[in-house]
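Below is one structure, written out as structure tokens; comments come after it.
Right, subunit A next:
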Amino acid sequence: MATIFNANDIYLYFGGIKALDGFSIELDEKTITAIIGPNGAGKTTFFNVAGGIYPADRGEIYFKGERIDGLRPDQICLKGLTRTFQIARELGEMTVWENVMLAPKNQVGEKAFSALLKWGAVKSQEKGNWQKIESLLNDMGLYEERNELAKNLSAGKRKMLEISRAIMTEPELLMLDEPTAGATVDETKAIMKAIERLRDEKGITFLVVEHKMEVIMNLCNPIYVMYYGRNLANGDPETIQTDKRVLEVYLGG
Partner candidate 1 sequence: MEIFSWILTIATIVAIYSILGLALNIHFGYTNLPNFGIAGFFAVGAYASAILTAPHRFRQMEIFAGFAGGMPGRFEYPFIVGIIAAIVFAAIIGFLIGIPLLRLREDYLAVASIGVAEAIHYFALNELWLTTGSAGIRLIPMPTGNRYLFFILVLFILAIVFWITQRFYRTHIGRVWRGVREDEVITSSLGKSIFSARMWAWVVGCAMMGVAGSLWAHYAMAIQPGEFVPTTTFLVWIFVMVGGLRNNWGILFGAVLIIGFFEQGTRFLPALGAPYIMPAVRHIIVGLLLILVIRFRPQGAIPERAARIEAHI
Partner candidate 2 sequence: MRKVSIICLVALFIGVFSFVQPVTAADPIHLGLLLPYTGDWAWVGAGADPGGELAVQEINADKSLWPIGRTIKLYKGDTETKSKPAIEAARKLYDINKVVGIVGPSSASVRSVIPLSKEAGAVEISPTAGTTKLDVIGGGIDGEHIYRTVSSDVVMTAGMVYYAMKTFKPKIAATFTADTEGSRSIFGGVVDACKVVNLPLVAKIEFPSNQASYRAELKKLFKEKPPVIFWEANPETDATIFKQWYEMGLGGQWIGSDFANRTSAKASLPASEGAIGVNPGVLENERTKDWEQRLNKISGKSGVTPFSPNTYDATIIFALAIECGKSASRNSIVNNVRKVAQPPGVKVYNYADGIKALRAGKDINYEGIAGTQDWNKYGDPVTYLKVETMTTKDPSGMKRIGTVTPDDITDIIAGVLKIRAERGK
């Protein structure tokens, strides 16, 4: 299978602290890859670097063969790489549907003048987007709350909202930071289903940071283990579960 994304030893220092210390990762198309590791291992930091929020001190990141490190988050997103956040960050004062409606790329209404002048185009496009969003919200179980302000949602629903928003950007690589954190058991199941379905239907590649082992082991393959900003091990669930170093630092250590 073809590689869609790879990052070659990324370094990022916060003052003296080595947040990322030569971390490398390679993703194949249509896989669901996981990054696991103890807290402070630098998983979220790597997401921020890949998402363009922090510039890496050293190392290169390639997406679909293009170099994307040094680009702004919005430019990276437009290339087809979308990430979500560990603590669900919703646009609180906006309704759920507005939150999701914000996501679709190159909308007509994004330019000030066409927003004013091209009524028909704007209208029809938003209708089209809404049809997609409607079904998506139904799948995510957010349809009932579509007119709620996002800040009034429960933690799990916010996760759902964030994922739906990310999906609406129609990414080829979707980086989920603890998608099931704060979600109930059912919600977790729903999220896992959604991820697999998207992989199969839309052919989206996933990179997931997760703590819940059952999620990882059932959902993801391969798995990267991160330890103090470095690669510790990677491979399919079985190898990881049997890897000594991993057991030391992580599973029960």
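The rule is simple: contacts are C-beta pairs under 8 Å (C-beta built on N, C-alpha and C of every residue); 3 or more make two chains touch, one makes a residue touch a chain; residues count from 1.
Behind the choice of candidates: all candidates are chains of the complex that A comes from, given by their letters.
Just so we're clear, the structure is a prediction, and the values are computed from it rather than from any experiment.
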Subject >> In-complex contact of subunit A, chosen from 1 or 2 >> reply: 1
**OP:** Please give the residue numbers of subunit A that touch candidate 1 in the complex, ascending.
**Re:** 51, 53, 72-75, 77-78, 82-83, 85, 89-95, 97-98, 101-103, 105, 107-112, 115-116, 122, 126-127, 130, 146-149, 165-166, 169
